[in-house]
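Take a look at the structure set out below.
With one protein chain held back, the other chains of the complex are shown just where they sit.
By written order: A, B and C. Residues from 1 in each chain.
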Amino acid sequence: MHETAAPAVVHGPPTTFLSKHVFSLDHKVIGLQYYTLALVAVVTGMVLSWLMRIHLGWSSAAIPGLQVLSPNGAPGGVMTPEYYLQLMTMHATIMVFFVLTTAPFAAFGNYFLPIQVGAEDMPFPHFNMMSFWTTFTAFLILVAAFFVPDGPPLSGWTAYAPLSAIGKNAGPGEGTGQVLWAAALGVFCIGQLLGSLNFISTVLDMRTKGMTLARLPVTCWAWFITSCMGLTAFAVLMPATILLILDHVAGTSFFIASGLVLNDQLVPHSGGSTLLWQHLFWFFGHPEVYIAIVPGMGIVTHVLVTNMRRPMLSMKAILYSMWALAFLSYMVYGHHMFVSGMNPFSSLVFSFPTLMITIPSTVVVLIWIGSLYGSKLRINTASLFALGFISMFVSGGVSGFFLAQPSIDIMLHATYFVVGHFHMVMGVAAMFGIFSGTYFWFPKMTGHMMNETIGKIHFWLTFVGTYCIFMPFHYLGWAGNVRRYAAFTDDFLKPLIPVHQFITVAAIFTGAVQLLFIYNLIYSRFRGPAAPANPWEGTSLEWAMPSPPPWNNFGGHDPIVYHDADQYGVKTASGADYIMQNSPEQALGTAEGD
Amino acid sequence: MGKLLAVTIIIIAIASAVPFVMHTWEPPADVSTHGGLIDEQMADTMIEAGVSFLAAQILLGLFIWQFSKPRTDSKVKTFPGGAKGLVIAAIVLVGVEVLALGAFGSKAWAAVYFTPPAADAMPVQVQAGQFAFYFRYPGPDGKFGPLHPEMINEGNQNLFGLDPEHDVESRDDVVTAEMAIPVNKEVHLLMHAKDVSHSFYVPALRIHQDFVPGLDLSLHFTATKVGTYEIVCSQLCGLGHYNMRAYLKVLSQQDFDEWMKKEQAAQ
Amino acid sequence: MSAAEQQDGLGKYIGVYIGMLVITGIELLIASRHPSGGVLLASMLILAFLGAILGILYFMHLATENRTAIVAFTLFTVFVLAATTYGWTDSFRILFGAPFAK
Partner (left out) sequence: MSHSEVALGGQHAGHHVPVMEPSPFAVPAKKLAMWLFIISDIMTFAACLVAYGFLRNSTANWPRPFQSSTIISVLIMTFILMTSALVMAMAVRAARAGDRPAAFRLSMITLVAGLLFTLLHVREWFGMIGQGVTLFKNPWGTGLFGGAYFSVTGMELLHVIAALIALLIISLGYKSGRYTAVDLENIGLFWQFINIVWMFVVPLIYFMNLAG
């Protein structure tokens, strides 16, 4: 009976404003909600980074208006060192959780995963709706930390105990702010769990006739793999945050060792272990990095294959590499802890799987580059960002050669080299994936084309700008510049301040450029020319429906799939160089030349 | 526009590499006995990373240049060797090379962590607290007195929580705010955290180790050059983190003895 | 209906049930003799996993599920569970309060 128990779409068309736009069960609306949330979060996070950058370049500069946001943190608009750390914590938390996890995975995944597998919706629309609203609640809880008396926590997004666990004596924001932070993450985990359940069961159980696993577009696999990581990684973070909250509010001491002294007072906790927090946190933390980047890899592959007009040299190699990354992500988390007091033998054990990450990453990059060879590359904003992604991914990836080795980590740990590394490879690269996906799918999501000219200007300024920001980070770290410093007073850091000033200027410039993107989004949403169903001549199922799709996706006519999504560069009777997945047409041969 | 992207990528890649090739920004010169291996490892990795970086970026640029030209013929070509060649290249050229690098690098790591300190190494205890380092020398008896956290009091300068009245070993302990060590003598550094996690990072000495509250770690090293070096905290420890540092003075044996005498007198 | 044919017999259920109870009894027996920490932990874990395997295979019917499902669920879970155990060596270090390179 199980084989034929086909799930049907479970909701009718929305009837009221609330059910259409707010508490919608429609995966597309939920995808857009996630996207909007990510947009709000990314603007917040970016403004925070501006403030931090200004402070790093000119630490005594008054920032107009900042004293209004926090009279204690920025008296007269001049940021205090502790406020710098608080902004830094919030910047990182917002960016990692509410942008890099939310946009490429939850936003695009929700919108396009059911469409690409040919389903009318996900199997659990109510879970899906709850998933968004829990994530949204988590965001509100996190942002609320700005408005409690002590402000947000200053312990960084890794919240290393005992700084994050001993309460408000440890520093500003370490009381209520830290509890709110932990609660926000705990709630976020629930949202991700619900999302992951839906994604996995959509891929396994909701594929339309003919959409065998082998014919799934690469994006579906990327989201599927990400869900598998999300299912287990967030499940470990959640109890960790609960234990952290218990340390705060219930007087337990899971993460607080005995005999600590703060302000000449013995801390009334004993027996816990700071290393325990680090193990639990990074067990989640490393898969989280791939949760941020793997969907981007999928999107970029998808965009590239459409714009290269030829199949990837080997889609299988890309898929296996993504699986390998997911597999390795559980075995390498200790490379964050090489000098943090972990057993030095464990450091070596963690180092080799970490170095092995090079292999799948290089395979993916080489397949991308090798597939460019002999292609008929179309340059548009989406493909520009996808190509930019490759460049960023390489730049961020090679610094991993250094950081994977414990001996070199002695010099580079906790320096700006690390900051440069992860901003390049999981920050900017993932952002480029998001941009690429946005320019690629915007016509489908809204029914309007985006403005290509503004888009290209956006790309050029962003591409050059981000290199100007993040390459110098590596030089700073190489010279030993320690991260998480609110100002540079040490003798050996002072000569580096001009570099920081250069980065600040570049960051403000690049950030301002993003206004172009937001303008483009809003303008094109309302004034953009109407989008055809298949503007990029793609093959996957999202292009087989009107733009934007109706509430039930395929209008009650389920597509039947005959091919994989790689039918580019083929000869057809109609003269087109591609065959859509739902077209029964057979290729007359490949258009391959010498 | 494809050509422009190709040129931009190649220019950015080369420009990014220039400061590394020109040694514009360098870590401070190594003054330790074990640091040579680390420096060597860093240099080797830099060569490998640099070559991979430039090769990938330039190849990417070249292919974009070549294949973004609008073409009228409908032919597409396949990369010679196909996917198999590329996968093998990825595994052999990059993967195995990097793994080999890691294997050699283990030696540098072992030199720091898997070798016991010499029997005559000079013990120094360092205590990290918000937001200062304090150092303790065992004094003539060569023994550290036990710590009593509940007795720590910054007002009366009992920074370590010593109890000289009851503990004989504590009476001759020397507590200082800066660290002095004799040159070319191995130091056995005993690390103790007072409150939260901190880190002991001396770039010039090629040592970097976090303090773990509740777990007293140790390091050992030998400085080879007289001079003053900065000890900085690199583990986020609170609002004064950016300002948490101490100075490490590497002195000749004679200067060190004098310094020690002065410090003992000041206790 | 194919599912009905795959139904486990009641006898099997009762066998599993008795097995679980016996395992708990053996656990108590071993624990009450107070073996050393390592032996105690190992025997408790092995017996608990035995009981869990019984429950998962028969009460949760994993044994009669599709083969792919069994393999996928088991491999994935066991692998991720195994990955959580990296931290143990550090707990011993805290107990002895000493690093390896002392």
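The rule we apply is simple: a contact is a pair of C-beta atoms (placed from the backbone, for glycine too) under 8 Å apart; a residue touches a chain by one contact, two chains touch by 3 or more.
Source: prediction; values computed, not measured.
The chain not shown here is in contact, across the full complex, with A, C. Checked against the hidden chain, the listed residues A:31, A:45, A:73 or A:125 yield one contact partner: A:125. Screening A:48, A:222 or A:280 for touch with the missing chain picks out A:280. Among A:22, A:61 or A:213, the one in contact with the hidden chain is A:213.
Screening A:272, A:311, A:472 or A:549 for touch with the missing chain picks out A:272.
One of A:40, A:200, A:266 or A:533 touches the chain omitted from the figure, and that residue is A:200.
Across the interface with the omitted chain, chain C contributes residues 3-4, 7-8, 10, 13-14, 16-17, 20-21, 23-24, 27-28, 30-32, 34, 40-41, 44-45, 47-48, 51-52, 55-56, 58-61, 65-66, 68-69, 72-73, 76-77, 80-81, 84-85, 87-88, 90-95. Taking the complete complex into account, residues 2-3, 5-12, 25, 119-120, 123-127, 193, 196-198, 200-201, 204-213, 231-232, 234-236, 238-240, 242-243, 246, 250-254, 269-273, 276, 279-280, 283, 556, 558, 560 of chain A touch the chain not shown.
Please note the rule applied: only the chains that are shown with their structure count from here on.
Across the two candidate interfaces, B-C and A-C, the one carrying more C-beta contacts is A-C.
If you average the Cα atoms of chain A and of chain B, the two centres end up 30 Å apart. Here the CA centre of chain B is 42 Å from the CA centre of chain C. Mean C-alpha position of chain A lies 35 Å from that of chain C. Listed for chain A are residues 273, 275, 341, 344, each touching two or more other chains. Listed for chain C are residues 93-94, 99-101, each touching two or more other chains. By the touch criterion given at the top, residues 112-117, 214-220 of chain B touch chain C in their complex. Listed in rising order, the residues of chain B touching chain A in the complex are 1-2, 5, 8-9, 12-13, 16, 19-20, 24-28, 37-38, 41-42, 45-46, 48-50, 52-53, 56-57, 59-60, 63-64, 66-68, 71, 73-79, 82-84, 86-87, 89-91, 94-95, 98-99, 101-102, 105-109, 112-114, 129-130, 147, 149-150, 152-155, 161, 193-197, 199, 201, 203, 206-215, 217, 230, 232-243, 245. Residue ranges of chain A in contact with chain C, taken from their complex: 1-2, 228, 232, 236, 273, 275-276, 279, 283, 327, 330-331, 333-334, 341-346, 349-350.
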